[in-house]
Every structure is written in C-alpha cells, then in structure tokens.
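Input: one structure, supplied below.
Left out: one protein chain. Kept in place: all the others.
For chain A:
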Amino acid sequence: MVHDHHHHDNDDQSHLSEIELRVRALESILVEKGYVDSAAIDVLVETYEVKVGPRNGAKVVAKAWADPAYRDWLRTDATAAIASLGFLGRQGEHMVAVENTPEQHNLVVCTLCSCYPWPVLGLPPVWYKSAPYRSRAVLDPRAVLAEFGVRLPETTRVRVWDSTAEVRYLVIPMRPERTEGMSEEALADLVTRDSMIGTGLALQPEAMR
C-alpha cells in the first residue's frame, strides 16, 4: 500500500519505481560487500544539500566588485583567489573567472556532460544538464538567453565557454548601478546562481527592497 509508510523499507516495495528499486538494491549490494559505507553517502549528500551552494559564488563576486586587489587576483589566479575564501576541491580544482562587460557577455555550458563549478555554485540545476540547454547554448546562445529573459544589446558580444576539460568557469556578472557604498554582504544578495552561469544578470538593488 502506498500509504503504509511503515513498510517502505522492508517487504512491501510494490509502490517503488524501477529506478528506486534498482538504486536501493545497488546500495545494499555495495554495502554488503563492504565497498561503500552508507554513512559516507549520507555525509556526501548532506554536504551538497546543505553546505555548498551559490551563496559561495556570490561571496566571490561581491568581493570582486568591492575589492580591486581581489578582482586582480581572480583574473590572474582564480583557483587561489576563490580558495582563499574557503571554496575549493572537487569540481573546482582549476578555476577561471570570466568577467561580463558592456562589450562582452559570458555564458557557460558543458555540451558533453555536466561540468560545473561545484565549490562555488553547488550541484547544477536539471536544466543545465539537460539536452535543450547543452545542444543550443553553443549554437544559438542569444535565443537561449532570451528564454531566460536576458536580452542584451546587439553591440554586446556573446562569448560561450564549453567546459570540455577540468577547467571550471565562473561568470562575474556586471555590478549593477546605484550600488556604491553597499557592503559586500548586501552586494552578495544581488548575485544569483544564473548570473554566475551567464543565463542571468545580477539583480538591481531595487529588487531587494
């Protein structure tokens, strides 16, 4: 019975989908053989569900906006500059920061799989890993941007970065106007996940009021 929660983990699995059963069986085989520790899986999941996410990247961007020396460091050695804020490791081993300007808008994709800078953005959203985005981001990026509600001036060049190796790209969106004197913390609130992929822009300060 679907509503009989007491038996979910035991005998009655008739309500489970094929893939749920398959993953459950796989984990139990791996645990029984001693290859994986379920507690380690719990910690892995918790790390990416609770601890890592785009607030990390937003801190990097806000600091780059507020601190010219930090921005220069990001330009010359993004991996070290980002690691200095405590964001490092898996899927962020080799970082490059790409800055949006009035002349050039940057957009990041991985056409071959789902490469994404985990330490600064967390795990990628489903759309980033999906065929519609991966197929068209390189072919017709302006149309892709329009689907996200981003319309750029025709004079702005669009630069697409296909992450085909272990280098991970973080877009530094343009700092919105009328944000002079705002604290780094307040600036970070303007930085969305999509603005660091290039499928969005930083929020205007009015949007936060």
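Assorted remarks:
Methods note: a residue touches a chain if its C-beta (ideal position, glycine included) is under 8 Å from a C-beta of that chain, and two chains touch if they have at least 3 such contacts; residues count from 1.
We take it that contacts and distances are computed from a predicted model.
Not every chain of the complex appears here, and the one that does not is recorded in UniProt as "Nitrile hydratase subunit beta", selected from "Nitrile hydratase subunit beta", "histidine kinase", "ABC transporter ATP-binding protein" or "sn-glycerol-3-phosphate transport system permease protein UgpA".
In the complete assembly, the contact with the undisplayed chain comes from A:Ile29, out of A:Ile29, A:Ala80 or A:Ala207. In the complete assembly, the contact with the undisplayed chain comes from A:Ser135, out of A:Thr101, A:Ser135, A:Ser183 or A:Gln204.
For chain A, the residues touching the chain absent from view are 17, 19-30, 32-37, 39-45, 47-49, 88-94, 96, 111-114, 122-123, 125-127, 129-142, 144, 147-148, 154-167.
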